[in-house]
Structures are given as structure tokens and as C-alpha cells.
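A single protein chain has been removed from this complex, and every other one stays in its place.
All chains are identified by letter, namely A and B, in their written order; residue positions are counted from 1 within each chain.
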Amino acid sequence: MTNPYTPMLILVALGAGFVIFSVGLAQIVGPKRYNRAKAEAYECGIQPSPQAAEGGRFPIKYYLTAMLFIIFDIEAVFLYPYAVAFDQLGLFTLLAMFLFLLNAFFIADAYVWKRGGFEWD
Amino acid sequence: MPTVFEAPEINWAAIAPMLVVMAGGLIGIVVEAFVPRRRRHSVQVALSVVALVLAFVALVTLTVDNRVKTLGGSVVMDGMSVFLQGSLIVFGLLGVLTMAEKFGGDRPDAFTPMGAAIPGSAYEAAADRAGLATSEVFPLALFSLSGMMMFVAAGDLITMFVALEVLSLPLYVLVGLARRRRLLSQEASLKYFLLGAFASAFFLFGSALLYGYAATTDLDGIAAAITETRPGLEPLLVPAILLVLVGLLFKVGAVPFHSWTPDAYQGAPTPVTGFMAAATKLAAFGAILRFVYVGVEGTRWSWEVGLAVIAALTMVVGAVLSVTQTDIKRLLAYSSIAHAGFILVGVLAFSTLGLRGVMFYLLAYGLMTIAAFAIVSMVRQGGTEATQLSQWAGLGQRHPILAATFGFLLLAFAGIPLTSGFTAKFAAFAPAIESGTLGVVLVVIGVLASAVTAFVYVRIIVLMYFSDATSEDVVAAEASPLTTAAVAVGAVATVVLGIVPGPVLELAAQASELIR
Partner (left out) sequence: MIAQVVSSGVTSLALDGARENPLADFSDTPLWLTAIKAVGIFAYLLIQVLLVIWFERRVIGRMQQRPGPNRNGPFGLLQSLADGVKSMLKEDVRPKASDAIVFTVAPILFASMAFVAFSIIPLGPDVSMFGYRTPLQLTDLPVAVLLVLAAAGVAAYGVIMAGWASGSTYPMLGGLRSSAQIISYEIAMGLSLVAVFLYAGSMSTSQIVAAQAEQGWFIIAAAFSFVVYVITMVGETNRLPFDLAEGEGEIVGGYFTEYSGMRFAMFFLAEYINMFTVSAIATTLFLGGWQAPPGIAAINDGMFNEGWWGLLWFTLKMWLFMFLFVWLRGTLPRTRYDQFMKFGWKFLIPASLVWIVLVALVRGADAGFFGDSTFGILGRDFPVPVLFILGAALLLMIIGFTLWDRAAERRRAERREESVIDVDPFAGGYPVPPLPGQRLVEPGSARVGRTQTDIHTDASGSGAATAVVVSDKED
């Protein structure tokens, strides 16, 4: 029996090969007509505002979203093995999991919610 | 349906104090979410105090009679755990009292209204005008305290690591919340966090190696594995122990790992500094004691010289560098480093008496530290704390009682007889002398270092009483009964432990048993 990840790699390699081939071929087949305006950043026809890929600042809100995601997603991941092994774990673990949900999700959620962490504008 | 999973035995009475403190923190979060802003502060303070008092009651009524290993051996409630947890709860109570101080304003004075704002920005000013307050400090302190309580009682390395993180993460946040000199505070927080994360990694590396050696993370299991020979695995053992010790020694601020201490102490809000200096040190030493005495004592000859060198370095560097300090908080930070070295001398005694001495020292030192930092937070100039030593000149003439109390606490730090500092040093050093040549050498270094620190402290006393004030507007702020109570408790305890240490020493002696 082969490693169960090998077929996955075959499929990804196929996909990646197709994608790289297509993009590469387009470079060869496609026309190249240089035009200075074409190489500018697109801003609906106005002069592109001088802003930068490197050094551009992200709004802090996105960091908050990212942190909330990390916290809640890790907690969600804890639920998976628990759900899979549910039958063997019994009542004690059921109650423990409810306690975990109460502490980690509901209280945390209530706090973030009430203090405006879920307000986007 | 087969039920293979066996739920571990849980002795609820034994872990009740920890649960109460954690529940207090969680309820604090809910309070933060649902109680109107005006009433949050008073509700939080009341809640924290109630939780801590309840925890203490639970400790002295339930836990003392349930000295067991519980939760499958990951929590060990023996005499040491009970004594240290009791001390931690007392520190927590005093810490909460000092954090609640408002100095006549309507919000806790030491904390910024908006921790996430850029220092000096319009946003911060708006938050200040809007009357926001970071009343999260109380739940954070409770969480940190619960981590510390778990830290001293941890029976395996994984629980110890979890406790280490639970106690550290809230502290990183607390350090960055000072109301004034925000940039300094944020810098302190970041430094503390980065170095702390680094130290945690060391602890984890060491734990992994120990697990590789012993095939268990249980301290008892490790102790048992050390008594057997494990061919081929021996080279793992000493690096593992040293790495774990690095992680733990970082938390007490022992010398090669002390560089965060002055910055974090200086940048943190002063009440937090007091709480941190007292409680973190105690918790970390509790963990060191358990790791060293229960886990790896069997191989002590191979690493105790290293620990002794660290102790000696800690005492010398802490004492010498405190001479050059011009900021009172930094000075106390270096003094706390020196004290960590003194306590390590007691740890290296490897005896029940040594255990007693260390526990007594930790309690005495914590009480005086919280009081000392509370006084530092009261001395102000133009609304901010006057932490420059030059600002303290002539304070004794204007505020005799305050200066006298502070002077007395400094004498206790120096270890002058009739203060708790003396009895504590005696209790820690005496067993070390009995333990052998190494102990004698360390004690000699310790006494010399004490002499150096005594010079520093006496210099401050001279400054307060015998030099003229540089400016007249340095005043001791009118403190609320809360801070006054904390200072009074600290000072009185320092006197009592210095004159009649008997009962507490007796208590510590009873508590110096470790369940293996």
C-alpha cells in the first residue's frame, strides 16, 4: 500500500504543471506591446496615488480580525478530535467540553462583542 | 459502546483555591462585558477581593486537610504548595488593593485609559476624555495569579509549562499598561514578552529532552528514571536539566537571564511591578524547588556547581549594579535580582531546613516588596511618579511617616536585625552553611553582597533625611485606605516577622514536606 499522501501529490503536481505550462505558454504566444501607461497601477484613469507595495500600512482592524481568527480557529480545532472520539470519552469529557466552550467561546465572545471587537465600518 | 477513557481522580477540595481564583477572573471578564462603565471599577475590585478571600478560606479550610496528588498527578497539593499558594493569595490581595488606587481621581491612576492607542495620539486623548479605564487589569491579575498557584503545585512538566504561560501572558499585558511614560511601558512589555517567549522555548526544549530521557514528563517518573541507568541516553540528562532551569531562572531574574528585570520593573505600572516582583518570584522559586527537589535531585552533583555559579553571579551583579542606579524602580529591580541570588543559596542547601528557609524568605520578601512599591507609587511630582532618586531628596523632612516606613523597608531589604529581612536571610543561609563547602562559599559571597546592598539602601535613607529637597513640589499623594492598608500590612508583617518570626517559621517548617 502506498503512502496516502502520494496520490494527492500527483494531483497537485498535475494541477501545478498545467498552471505553469499555461502561464508560461501565454508569455511566449501572447503579444508584447510596451506602453508606459499600461505599466502604471490602475486607478480608474486618474494619476496613480504614490503608495507602496512594500511599506504600505494595513489598517489595524485587520490585525484584530487575524488575531480573533487565530484564537477562535484554534479553539474550533480542539473540537475536532473531541467530536471524533465522542463515544469513547463519556459524560465527564462531555461536561469538560461544555466548560471549555463556556470559557473559551461564550465568555470570550461576549467580551469581544460587548467591547466592540466585532464592529466594522 | 466501550468507554476506554478513564476520567482522572479529582480531589475538588484540594484544587478549590485555584478554581475560585480562575472563576473570579472569568466572572471579571463577564463583568467587563456587561456592567456599565461607571460601576466597573468598583465591581471589579470587590469581585477580586471576594474571590481572593474565598480562595484563602478554601485553602485554610479545605485544602490543608487534603494534601494529595490529584488530577492524575499533574497537581500536587503538598505542604509547600499550600504554604506558597497561601502566600500568593495574600500577595494577590495586596496587589489588587494597590492597583485599585485612584489618588482622588475617578479611575485607577496607574493604568492607561486605552492600551491600544498610540502614545500621545489624539485617540488616546479622546479615550482619556471619554473616561475609559482599563479595568481588565483585575481579571488579568487574577488569571496570572491562578497560573502562579498552578505553577507551584505542578507535578509534571507539561502542567508546569501551561502554568508558566498562564502566569506570564497576563503579566506581559499588565506591564504595558502604565498611564504615564507610555512608550517606556510598551517597550518594557515588548522586551518582557520577547525574552519571556525565548525562555519558554528553553523550558520546552529542556522538557522535550527530559521526556526523551525518562519517557515521562512526570517529576516523580523523572526522579525514578534518574535512579536507573539508561544506556545511551545519559548525555541528554544534564543539558535537559540546565535548559529547564534556564526557563525557570529567567522568571526569577537570575543573572545571565536577568536583563529584562530592570526594564520591565521600570516600565510597568508601579502596583504591577510590586505584584510581579513579589508573586512571580515566589511562584518561580516554588517551581524551581519542586523541579530540583522532587524531579532531578538524584543527579544533583552534575549541575549544582552550575547553579551555584549562577547564584553567586546573581548576588554579585545584582548588588554591584544597584549601586549605580539613579531610578528608584530600577534600583529596586537590581535589588530584587540580588535577592533572587540569596534565595538560590537557600535552594542549594538541599534540605528540609533549606526548603523552610526559602519559603520564609519568599513570603517576607514579597510582603516588603509590595509595600515598598506601593510607597514608590505614592511619591509624586506634578501628577506623575517621582522615580528619580534626586527627587526623593529631603522627603523625610516633609513626610516623616512615609519616609520612615520606606526607610524601614529598605533596612529590611538590607537584612538588618529586627526586620524580617534578617530572619529570612538567616533562615536561608544557615542550612546552606550546614550543607558543605559550596554552601559556605556562597554564604560568604551573600553576606558581602548584602553589605554592598546595605550601602545602597542607607544612601537612600541619608538622601531622604539629610539632604535638602531639590524641588518643593515632590509630595506623597494622599492615598486611599486601600493602598494605606497594603503598605501597613507589608510594614507590620516586616516588623512582626523580624521580632517574633517563630510562629511563621514553625508554619513553614510544617509545610516543608514534598509529596513525591
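Some points to look at:
Operating definition for what follows: contacts are C-beta pairs under 8 Å (C-beta built on N, C-alpha and C of every residue); 3 or more make two chains touch, one makes a residue touch a chain.
In this text the structure is predicted, and so the values were computed from the model without any measurement.
Screening B:217, B:369 or B:419 for touch with the missing chain picks out B:217.
In the full complex, chain A touches the hidden chain at residues 1-2, 4-8, 10-12, 14-16, 18-20, 22-23, 25-27, 29-33, 38-44, 48-49, 51-54, 56, 58-59, 62, 65-66, 68-69, 72-73, 76-77, 79-80, 83-88, 90-91, 94, 97-98, 101, 105-106, 109, 113, 115-116, 118-121.
Going forward, only the chains that are shown with their structure count from here on.
Mean C-alpha position of chain A lies 40 Å from that of chain B.
Residue ranges of chain A in contact with chain B, taken from their complex: 60, 85, 87-90, 92-93, 103, 107-108, 110-111, 113-115. Chain B meets chain A in the complex at residues 1-5, 7, 26, 29-30, 32-34, 116.
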